[in-house]
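Missing here: one protein chain of the complex. Every other protein chain is in place.
Take a look at chain A:
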Amino acid sequence: MRLVVDLNRCQGYAQCAFLAPDVFTMHGDEALMYDPLADDAQRENVRKAADACPVKAITLDYEDLGAADGKAGASRVG
């Protein structure tokens, strides 16, 4: 599953690193590093992390939000 963190917004509170430690890790005291293509097995953890982020800095791919209208695969031509 794809995700992206807006690190301008992120304040390094590390909630995500507690909830999905395989995807989000703190580098030093405050810098966040994450895997933008998390293993599908992490889906629940990543969703929890995105919900828990106090500044809503974590964006999940729309396909992982379950709110998609239409299939992305079909739209990605070429």
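One rule holds in what follows: a contact is a pair of C-beta atoms (placed from the backbone, for glycine too) under 8 Å apart; a residue touches a chain by one contact, two chains touch by 3 or more; residues count from 1.
In this section, contacts and distances are computed from a predicted model.
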- Task: From the list "Simple sugar transport system permease protein", "ABC transporter ATP-binding protein", "Alpha-ketoacid dehydrogenase subunit beta" or "Pyridine nucleotide-disulfide oxidoreductase", give the UniProt name belonging to the chain omitted from this structure.
- Result: "Pyridine nucleotide-disulfide oxidoreductase"
- Query: Which chain A residues touch the hidden chain?
  - Reply: 2-4, 6-8, 10-12, 27-37, 59-63, 68-72, 75-78
